[in-house]
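The complex appears here minus one protein chain, its other protein chains still in place.
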Amino acid sequence: MSPEPVLDIAHLGHIELYSAVPEKSLSFFVDVLGMTVSGQKGDSVYLRGWDDYERYSLVLTGSETSGLGHAAFRCRSPQALERRVAALKGSGFEIGWTENEIGHGPAFRCRDPDGHVIEIYYETEWYQAPPELKPALKNQAQRYPARGVNVRRLDHFNGLAVDIRANRTFFETYLGGRTTEQIILDDGTEAGMWVTFTNKSYDFAYTRDHTNTPGRFHHVTYALDSREDILRAADIFLEAGVHIETGPHKHAVQQTFFLYVYEPGGNRVEVANAGARLVLAPDWKPIVWTEAERRKGQAWGLKTIESFHTHGTPPVEHR
Amino acid sequence: MSPEPVLDIAHLGHIELYSAVPEKSLSFFVDVLGMTVSGQKGDSVYLRGWDDYERYSLVLTGSETSGLGHAAFRCRSPQALERRVAALKGSGFEIGWTENEIGHGPAFRCRDPDGHVIEIYYETEWYQAPPELKPALKNQAQRYPARGVNVRRLDHFNGLAVDIRANRTFFETYLGGRTTEQIILDDGTEAGMWVTFTNKSYDFAYTRDHTNTPGRFHHVTYALDSREDILRAADIFLEAGVHIETGPHKHAVQQTFFLYVYEPGGNRVEVANAGARLVLAPDWKPIVWTEAERRKGQAWGLKTIESFHTHGTPPVEHR
Amino acid sequence: MSPEPVLDIAHLGHIELYSAVPEKSLSFFVDVLGMTVSGQKGDSVYLRGWDDYERYSLVLTGSETSGLGHAAFRCRSPQALERRVAALKGSGFEIGWTENEIGHGPAFRCRDPDGHVIEIYYETEWYQAPPELKPALKNQAQRYPARGVNVRRLDHFNGLAVDIRANRTFFETYLGGRTTEQIILDDGTEAGMWVTFTNKSYDFAYTRDHTNTPGRFHHVTYALDSREDILRAADIFLEAGVHIETGPHKHAVQQTFFLYVYEPGGNRVEVANAGARLVLAPDWKPIVWTEAERRKGQAWGLKTIESFHTHGTPPVEHR
Partner (left out) sequence: MSPEPVLDIAHLGHIELYSAVPEKSLSFFVDVLGMTVSGQKGDSVYLRGWDDYERYSLVLTGSETSGLGHAAFRCRSPQALERRVAALKGSGFEIGWTENEIGHGPAFRCRDPDGHVIEIYYETEWYQAPPELKPALKNQAQRYPARGVNVRRLDHFNGLAVDIRANRTFFETYLGGRTTEQIILDDGTEAGMWVTFTNKSYDFAYTRDHTNTPGRFHHVTYALDSREDILRAADIFLEAGVHIETGPHKHAVQQTFFLYVYEPGGNRVEVANAGARLVLAPDWKPIVWTEAERRKGQAWGLKTIESFHTHGTPPVEHR
């Protein structure tokens, strides 16, 4: 019998994004995406989708440039957090404990091989909606906003990395990530990885940074309920003058129905819908895509736009 | 620190339904629901939705009457199966091992307190589509059929039980089920339970059998991708002369978008969509609905139809 | 050869609704339905959906009670208006010319046999969006609001009438209405009429007032793009505390996908979607529904709620 899988991480909890134009970025997330502000501290504003159960899922921090501050995963139990910290300590990747963050208890930070800051924690603050945001149905975290794109909840983030294999090995080994899909080039180089801790088919991804610059960010994704919601989002982005990079269309990889835009700070934001697609198999074997297969473009034939391979945050010159 | 949760069950794998008119039932599942036959043995036909990764998710067995043959859950690992069997042995609920079933390895059977046969197993046969059913995208189990309602995958089943609390305690204790929602009457009696092993908000449910007849069945549910798919299903059931009991509408409990029909054998079948709703919190506290709250009807006000509280299979007189 | 049909009326232009709580009603139409204020005069506020090409489609007038002020149809040409006026003059139904209304030229008013005020006009003011409401695409009247239910355009109204046959004959004879569907009771009494001037399957309807009170109103309907939009509207009405009377469901008559609510002034408002259903045949023969057929309920079996047959505006005692 193989050893049992590690099941210590429950899900992606939040990410921190940097913006050099934080007020414009805030207006995008609140007025266009339809998110709600649920906290503020120093240069950071805390934001949430209406179905995020924790206090927030996005930290928007004013900064000199754009990019990912950190990504945080919630553990399944205090014991699970202890086990992951024990594994990370002495690994060379650890940064150490951080306390006094808004909305959650002690968090242990590390760096993935590519340099992104990754945080794990267990204790969390469940969102308590103020009276005017109380939902009609008690099994829902917050009232549906009926404003802008109405993003539901954080879905995943996509980092860039110079060495995908190194990053994949790190997340599998230290956090118990299950790789569900991969791109492997003809020469054996890994070019993309999609990893999950849940029954979603991925909670985060890394794709290759063609500029060979470490620590950069590709996009963050918020979930909507239906493909029709994504189409409507495209209408709304168009009306709001938001730059639509590509989509709506269906990814071949993971079959997500996607739409990519840039928020005013330059970070790429995706709204997506995965329909009823779930990975229920506990022993799912990674789907491997070849160069030839990826050359066919997206599911229905859309060719991947050039900027999708080149635009990351922060810009290379700021890193 | 509380003890850690049991995570040994991966997901609902399949259910067996009895029908006294198996040919008519088969035609319903294949021609109207759009399922695919993937096996046959004795009086049983094995069926699947196009996104079920295992060989089948439904066993349709010719019988003298209707109702549930058994419900089967897949464990996460061989070790997990061993642990659950160890817990069940000597509990008074066990039936014992069963072998030689189509599509999966050794399974251990038991009865829940209400008498339904529950089976757990680990080894399984991944579906291999024949050439004419190979999908265009390699991360999909089978070609989208484009026939009838096109159900995607097994979602959950709903049993009836005389003593809900007893059944809930059984599934929590022996299988590690996490109860996400409940109905508790004013006198403290439990009237409904929704339980999950995954990030879906429930994998099965039990509601009270008002006839006090043990071992009966309420419905099986197949998932569709969108609410629009459920509406289209209603159009298709109407054209096919299938009895629509209630819906489409949105449940207050679990917020599922539902549509209930009766298959020719009399078993209630639901097609449903849960949108992007997932329970990601590892420590989700059950939502408790009161009598007063349930009296309001479904989410948008539809009153629950009388037969929904009375119709179960098999009919009381056959039990 | 039969005489040629009269084609003088182009479409329903606007309706005037009375409300005894005009501020609350206004908030409903603007904040919940997502309409835009495009004028104000005396006790009236003028409102529009984002795709109405004329300046407004709804006049909301403060009054002692609820109900229909008037309904207005736009003619196809000045000549067409002249012809219709000539036909009405001396008919006993005419009221006469009215001028100086906001947004359109001279209008000729009459009363239908049941006493509702009907107005016809030709000259109209095309909506000119202010800069902040300019759409991104030049073939659209106004920016998509991304607020509340986002109703697109006025679709139809439904009046109540004591004598349906008299009302039908009036609209067919004097305005050239084409009846597309009818309900005729077993004793030959007409109980409902759906009439069009366009390729929409109806522009207005009358159903029987069971209280035998003349001049009352059943509902006004705004169009949304998809059935999914109607479902989302139900979510939004629920969150906003708006009374949902019935729906969403599909009408058997006309197959419209419907949702009925009450605005704060008591008038019934429908949001509906007719999909791609159009009546293209110039010689469409009316579909006649019998009592037995109507007893089956709506398309998928929903029984018509009692209040749907009794609630009209104004209340009987105010008439």
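Letters A, B and C name the chains as they come in the text, with residue numbers starting at 1 for each one.
Heads up, the rule we're going with is that contacts are C-beta pairs under 8 Å (C-beta built on N, C-alpha and C of every residue); 3 or more make two chains touch, one makes a residue touch a chain.
Because the structure is predicted, anything quoted here is derived from the model rather than measured.
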| item | value |
| --- | --- |
| Which residue of C:Glu181, C:Asp209, C:Glu239 or C:Glu270 touches the chain not shown here | C:Glu181 |
| Selected residue (touches chain absent from view) among C:Gln140, C:Thr211 or C:Ser307 | C:Gln140 |
| Candidates B:Pro22, B:Gly49, B:Gly69 or B:Gly148 - the one touching the absent chain | B:Gly148 |
| Option touching the unshown chain, where C:Arg227, C:His249, C:Arg268 or C:His311 are the choices | C:Arg227 |
| From C:Thr98, C:Gln255 or C:Ser307, residue that would touch the chain that is not displayed | C:Gln255 |
| Residue, one of C:Lys200, C:His218, C:Arg232 or C:His311, that touches the chain absent here | C:Lys200 |
| Where the missing chain touches subunit A, by residue | 226-228, 231, 234-235, 237-238, 244, 246-250, 257, 299-302 |
| Touch residues of subunit B, complete complex, unshown partner | 135-137, 143-144, 146-149, 226, 228-229, 235-236, 238-241 |
| Missing-partner contacts on subunit C, residue numbers | 1-2, 4-5, 7, 10-11, 51, 53, 74-80, 126, 137-140, 152-153, 181, 198-200, 223-228, 252-255, 273-278, 280-284, 287, 289, 293, 299 |
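Rule of thumb we're sticking to: only the chains that are shown with their structure count from here on.
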| item | value |
| --- | --- |
| Chain pair that, of all pairs, has the most C-beta pairs in contact | A-B |
| Between subunit B and subunit C, centroid-to-centroid distance (C-alpha), Å | 44 |
| Chain centre separation (subunit A, subunit B; CA means) in Å | 31 |
| Numbers and ranges of subunit C residues touching at least 2 other chains | 226, 228, 235, 238 |
